[in-house]
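Apart from one protein chain that is not included, each protein chain of the complex appears where it belongs.
The block that comes next holds chain A.
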Amino acid sequence: MATTGNKNINAKLVLLGDVGAGKSSLVLRFVKGQFIEFQESTIGAAFFSQTLAVNDATVKFEIWDTAGQERYHSLAPMYYRGAAAAIIVYDITNQASFERAKKWVQELQAQGNPNMVMALAGNKADLLDAKKVEAEASTLVLLLEAQAYAQEHGLFFMETSAKTAANVNEVFYEIAKRLPRVQPAQNSSGMVLMDRPAERIASTSCCS
């Protein structure tokens, strides 16, 4: 739960998503500004913390980066229990990982903190221009689907690339802005914001 004190907010954040979607890479990029092609596979979950200043507060994220393999999902409640925020990560080139992301959204909405701020991150945005045109078409369809899904379910959606750093800080920044400031009683549905869907898709082509 996000706790406040002198505009210092401690917020537990959990990353969930399919194996290989890039959860650990997103965290590593955010916390250390690095990208490593082959990161050690996460067992159980790994813990990180990072502080972020937004306009009116300093948010200290306590980040739980969870293991992606299916059988580890039975451990997930321990990590999302009491979380103020969640980033659900999928690989934009992998339909199955999006299906898995939807299941996580369902589970969190049913079990998690009702005020939890949720982000859907379509990771590996850098792959978009590296792929062939035919492959790109299906990826674009998936992106539109993800955006619609996010809107429908009250999450905010961003395309990210841990590799190029595109939108990585932004996801955490958006979450920090959306965290309840005083009491966790606020209704989060009024704060849903779509992230300029059309522009995002177009802008990824400039990633290198």
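By our rule, contacts are C-beta pairs under 8 Å (C-beta built on N, C-alpha and C of every residue); 3 or more make two chains touch, one makes a residue touch a chain; residues count from 1.
By our rule, contacts and distances are computed from a predicted model.
Not shown: a single chain whose UniProt protein name, out of "Rab-GAP TBC domain-containing protein", "Mitochondrial distribution and morphology protein 10", "General transcription and DNA repair factor IIH subunit TFB4" or "Small ribosomal subunit protein bS16m", is "Rab-GAP TBC domain-containing protein". Considering the full assembly, A:49 is the residue among A:34, A:49 or A:138 that touches the omitted chain. Only one residue from A:10, A:113 or A:167 touches the chain missing from this view: A:10. Those residues of chain A that touch the chain absent from the view are 10, 12, 19-20, 36-45, 47, 49, 60, 62, 64, 67, 69, 71-72, 74-75, 77-79, 81-82, 103, 106-107, 110-111.
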